[in-house]
Structure formats: C-alpha cells, structure tokens
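What follows is a structure written as structure tokens; I'll ask about it next.
The excerpt is restricted to a subset of chains, each kept in its original location.
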Amino acid sequence: MARNRKTISSDMAWSTVDSITVKGKSLTQDILGKMNLGDYAFLEILSRTPTPEESIVFSAVLATLVEHGMTPMAITSRLTYLGAPESLQGAVAAGILGMGTTFAGTAEGSARLLQEAIPNPQIALSAQEIKTMASAIVAQHMASKRPIPGIGHRFHKPIDPRTPRLFAIAAENHLSGHYVELMKQIALCAEEAMDKPGLLPVNATGAIGALASELGVPWKLCRGLAVIGRTIGLVGHLAEEMKNPIAREIWERADEESSAHHHTSNP
Amino acid sequence: MARNRKTISSDMAWSTVDSITVKGKSLTQDILGKMNLGDYAFLEILSRTPTPEESIVFSAVLATLVEHGMTPMAITSRLTYLGAPESLQGAVAAGILGMGTTFAGTAEGSARLLQEAIPNPQIALSAQEIKTMASAIVAQHMASKRPIPGIGHRFHKPIDPRTPRLFAIAAENHLSGHYVELMKQIALCAEEAMDKPGLLPVNATGAIGALASELGVPWKLCRGLAVIGRTIGLVGHLAEEMKNPIAREIWERADEESSAHHHTSNP
Amino acid sequence: MARNRKTISSDMAWSTVDSITVKGKSLTQDILGKMNLGDYAFLEILSRTPTPEESIVFSAVLATLVEHGMTPMAITSRLTYLGAPESLQGAVAAGILGMGTTFAGTAEGSARLLQEAIPNPQIALSAQEIKTMASAIVAQHMASKRPIPGIGHRFHKPIDPRTPRLFAIAAENHLSGHYVELMKQIALCAEEAMDKPGLLPVNATGAIGALASELGVPWKLCRGLAVIGRTIGLVGHLAEEMKNPIAREIWERADEESSAHHHTSNP
C-alpha cells in the first residue's frame, strides 16, 4: 500500500546567505566575468568545464543553430508577440515549440544513429570497420525505406557551406574522431548505394550530430542544443520586430486571402 | 476598402546556394569558430559586435540569469519532460513560461525605471542631478505605494553577492555610467526615506537592469536576456533529470497529500 | 530558520481503485453521458453546477470565443504543427500564447472594470446610480488617456453583431443585471463625452466581460474562458491544416519577401 519515498536531490546549484554555487563553482568568483556563455552552457549540460578545444567546437555547434532567417519559428514568435507584447517569454516559448521532427530537432536523429553505432568512442576502430558500419546503416535504412538523417539538403547544393567549416573546426581542434568519420562514410555510402554521386553530402544537421557526439553530448540532449541556439535567434527576431514590425502584415494577408473565396460575389 | 499593403522585410539573415549571411556577416567565415556565443547574442539583439569590454559585461549579465537551482521553472520543465520526453522543446518552453512578473522578468522593471529617467545616457549628469532623480523616483513610488524594482532581497542578506561582483565587472570594463550610479542612489535614497539603513541594497535584478541599460539594451528586451540565460539552465536541469529523475516523486507526493483529506475514514 | 510547512490540499478530484470523484460528483454516475461540456467547465471553475439559465449564458460566452477565422493564433498553431507534427499539444499551446493584451485577453479588462465598480452585485442600484458610475468611469479613462475596454470595434460597424445577441441571451435567461446595464451605460456615456454618437457601442469583448460578471466569474479568470474557447478553435484549425495545409506557403512567402532586398543585384 504505502509507496516508498524517493529522495529528491539535485547538484545544479545551491546558496547560502552570502554565496551561490553552481555545479560546484562559485558563481561570483569562478563564473561571472570569467567564463564565456558557451562554456557555461557546456558546464550546465556536461557537468565539467570544456577544454579550450572543446570550447571552440561546442560554441560553433551552438552558433550554427542560432539564426536561420525568417523560419516558421521566427514568424510564430513575431505573431505571438503581436498578441501578447507584455509576455515576451511567451513569444519565445511559442517559437521554440516549432523545433520538432520537421526542422531543428533533426540533429537528434543523426546523433542517435552515430551513438547507437558506436556506443563507446574510446574503442579503436579501423577505417574499414567504420566503412562497414556505414554500409550497414545505409542498407538498413534503404531496406525499411526510412530517410537517413544528416545527409542531403533541399537548398544548399552541391554542398551545405556549414558542413566543411564545422568539420574543419573539429579537425583543427583535434575533435574529429570516429563519429565524424562515420558520418562522412554514411554520406559516401548512401551516394553510391543510391547512385547519386555528389548529391547526398553531409548537411549541417549531420555535422552537428557528429560534433555533438564527439563532445560527449547524449543524443537525447541534442535538441536542447538547438533550443539554446534558437532561443538567442528568436530574441533577435523580437528585437527586430519591435523596430520594424511585420507580424500584423503577415497575419492580415493570410486572413484576407484565406477567406476571399467566401466573399466573392456570384453573378 | 482596399488595405494598403506594407512590405515585409528583415535584415536578420539571408542565404544563397553557397553562403549564409547573418546580420551582414558570413556565418562560416566570421562567426563559426570565431565568435563566442555571448557575442553572437549581442550581435543578434543589438545589430553590432560588442567591444571586448561590452563582451565581458554582456556575458556576465547573461551568466547571472542561467542557473538559480530548483526554481518553479526548473520543476516545471522536469514535470513536462516526464509527460512528453519526446518533445524536449516543450519542456524548455514550459519552463520559460514561468518567467513573468514574479520572478525572472523583473530586471525589466529596473531597466525601465532607469531608461525612463535617463532617456539619453550621452548627456552629462552631475552626481547631484542623479541624486535628485533618485529621490524623486523613491518619493513617487512611496506616494503610490508601489515597490521599487531592483532593491532588497528576501534571502541574501545583508547583500546579494552578485551585485558587487556585477558592478565591479562593469567598472573594470569602463561601463559603469549614469545608470549604475542612479541604481545605487535609488537604493541609498530608499533606505533613508524608509529608515531601513543597509536593508535595501541593489539586488541582482537591479544590477542586471543597470548593466543592460549601460549596454544599450532597451528595457522591453531585458526579459529576453533572462529567457536566453534561463534556457541554458533549463536544458541543464533536463540533462540532470535524465540521469537522476525527480519529477515523478515531486508529482506523486503532491498528488497524495493534496487529496489525502478526501480519503480519511471518518469513524 | 525553519520554514513553517503549509499543507498541500486540493478539492478538484480524487480516486479510489473503483471510483473517480470530481468536485464532489461521481465522474461515471453524474458526469459522463449526463453533463454537457459547458456545464462541466462551469463546475470546474465555479465549483457548482449551473442552473439551466446559467448553462445557456455560460455556453454562449464560451462559444463566442471559439472561432475568429485566420487569426495570428491560428497561423501560429499551423506553423508550429508544420515544424513539430508529432506534438499537437505544442501547436495548440503556441497558439494560446498569443492570447494576451492585444487580442483575446481583453474581456478581462471590461470584467475588471465592472467588478471593481460593483464588488457586490446583490446590492440594489438604481438606474441613476449606474449612470453616475458609468460617467465617472468614462471621465477617469479620458482624464488619464486610457482606452475604455469593451467598447468600439475596428471592423464591425455600426455594431458588432455578437453584442445584441449575447445581451438578448442574457435577458431571456434572467441574467441581465447591474453589470450588463453598467456596460451599456459606459458605451452611451463614452459616445456622448467623446461626441461620437453611435460609434462606440459595446463590442463582443465588453458583452463577454459583462456576462461573465453576471455569472460570478472573477475577472482574473476571464482570460481562462477565452483560452478554453480558443483551444477548441485551434484544434479545429489543425484539423483543417491536416487536410488543406497552408502553413508552409505562409512561411515561404514571408521568407522570400523579407530577404528579397538582400538578393537584388546592383548594376
């Protein structure tokens, strides 16, 4: 009958009357004015401070996710701000809610693929072993007619400019390991197996999934990286909306056109 | 009858097949691997890159807002993740929605007070002029029985440890101007006018409002800074919740206790 | 040091292994198949079942709030569904977030005005006393240059067709009391004081505020009525979006036009 109570514990932060400790560090002595925002995010998520190399790669991953122009999420935040300007938090939250399986949640897919293939990246793998893994992954997806996450792009052709840059940043910082290699091999195998040479390169999503995996971010948290990045972008869009409002115009056009056929007079 | 159409324009970002430009900068050449996350947020919101001094102060402001331990927002994100683990974006959004007038939205109030008092910080003001402003602000709030935003703290006594640190960072970086001075004077005037010496110091919220004002962030966007910071913290809480789940326990205890009086047998 | 613990109690619902009780009623015996949805909402919010007359008026109030066509909230829900079709709850939540001070949250304003003017509707008031109240309210708003909530409409001229219908429903059901009378008098006084005869009639928002007040709904909960009604409408929009998707088109047009000036070739 009686349920066993579980203790509620957390190691995120704690305070005394004259100190605040976050993840074991003094907020005022170790973080404020000392740690940049990307490193603080790394500490929050991975419970340790990054090396200088990890810091650069992690920030590059987050930065890739900040701003994609007039996305559905940006329009959503602007429309919500129009209705409730007193609740900026609601406008950002509304925008974030569009980060699902269609758009920005997709790095999760490639990270999952890579981390399930290589649960322990410390174990050495030969180039041939990685190629074999890639072939198997491509074959499985083709057999079950599922799209392979992280390759191809509907707009940036032949190649998404973010991908080579992200891979170069990883390489320069000695963080280009098995996951990056596997992601590249998956793209090559897919192009060969589907006979689309040069048409299915690793896209930004695939590169992010690979780099997040190199950094030790569990795939279930990859969508969290996207949310962090995009939140910055959505606040940027609201800053622009305050100066140059466009939400009302987007709404009124859609409203007028969508019911126009009901107002047409029939002779 | 016919509505005048307004053009829909934005200068946030634009793409060609082989390039992505954000706020006039090349994403791949100027931002990825080069710009830290705090500076990118500054660019998004204020449409220019910060000076090295502004960079440090802006990052310190955001960092102050990241993590406050087991807040209502953190619990909310964890409970929402329990119900919909497949939609991490929804769990973060739910947490953000608690950032209103009670808690994290409050830096907005002190920033507004300061920016309405000093619309143009470029105009020189003497120490005496700022004192006079502060007296007037305190008197107005007392006359209308409104609390003065940015002073006093229910827990950190006698002083919130974040405040002296934030003010020191501003001073070290030559960004301690009229707004910081006015905020400090408001606290002193209030202590004198209410006869509470040493009991109404500037709190972290007041310091953030002052520093954001020094950086040129409009008060209407201050809640956006809080949202950016706290989003990082909420993803951190979800990372912990995945390893050490506590949401179910919080729920079950509340559920059991709240209806316990309906299950008591009456003899 | 030690905080006094407060008991956590609730009278919403409780269960045993073979029964579920909601607000003191058996869910299976008294509610399912017996109580219509509007009456159940009344029970949830006001902790008693409505009279037949209250039932009709309350349902009419909620029904007025369900559907307003292609509003910013409806577009927001559709755009969010485009991004995260697996999380329909997120799409509805995003739409709800636009119900703030600009649009659907506004019945709150007129209800507050009425309830603050007449805290106890049981006390008899003469027609002249209500007129005097209305004059004072109009004069106060004009003096402080605040708009009077609940009167005027930018589109439905000379009169919002919902208003006479809602007032007729209230009258037919003997629920047209002091609040309805005061709302009508406010509109008449405002037209006279601003010299706009026939141009500032009570709008739907004002009628809803008055009827909610007659039903005993506290003004702080009026936005909740709007949220209930609009949630039904937003699910309706998502049902249509699944059959006839328009979100992608709205997005792509906004995206193309907003960055078009950055792609214009300069000779």
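Per-chain residue numbering starts at 1, and chain names A, B and C are given in the order in which the chains are listed.
As a convention for this text, a residue touches a chain if its C-beta (ideal position, glycine included) is under 8 Å from a C-beta of that chain, and two chains touch if they have at least 3 such contacts.
Every value quoted in this text rests on a predicted model; they were computed, and no experiment measured them.
Complete-complex copy count for the single protein sequence, taken from this structure file and not limited to the 3 chains in place, is 4.
Operating definition for what follows: only the chains that are shown with their structure count from here on.
Relative to the C-alpha centre of subunit C, the farthest chain centre belongs to A. For the two copies, subunit A and subunit C, the CA superposition rotation is 180 degrees, given to the nearest 5.
Here the spacing of subunit A and subunit C, counted between their Cα centres, is 37 Å. Remark: subunit A and subunit B have CA centroids separated by 23 Å (rounded to whole angstrom). Counting partner chains per residue, subunit B shows two or more touched chains at residues 8-11, 13-15, 87, 89-90, 93, 97. Within the complex formed with subunit A, the subunit B residues making contact are 3, 5-6, 8-15, 17-20, 22-23, 27-28, 31-33, 35-38, 40-41, 44-47, 56, 59-60, 62-64, 66-70, 74, 87-90, 92-94, 96-100, 105, 155-157, 159, 161-162, 165-166, 168-169, 172, 218, 220-221, 223-228, 231-233, 235-240, 242, 244, 246, 249-250, 252-253, 256. Every residue of subunit C that touches subunit A in the complex is listed here, in rising order: 69-73, 75-76, 79-80, 82-87, 90-91, 93-95, 97-105, 246-247, 250-251, 254-255, 258-259. The residues of subunit C lying in touch with subunit B in their complex are 7-11, 13-16, 21, 84, 86-87, 89-90, 93, 97, 254, 257-263.
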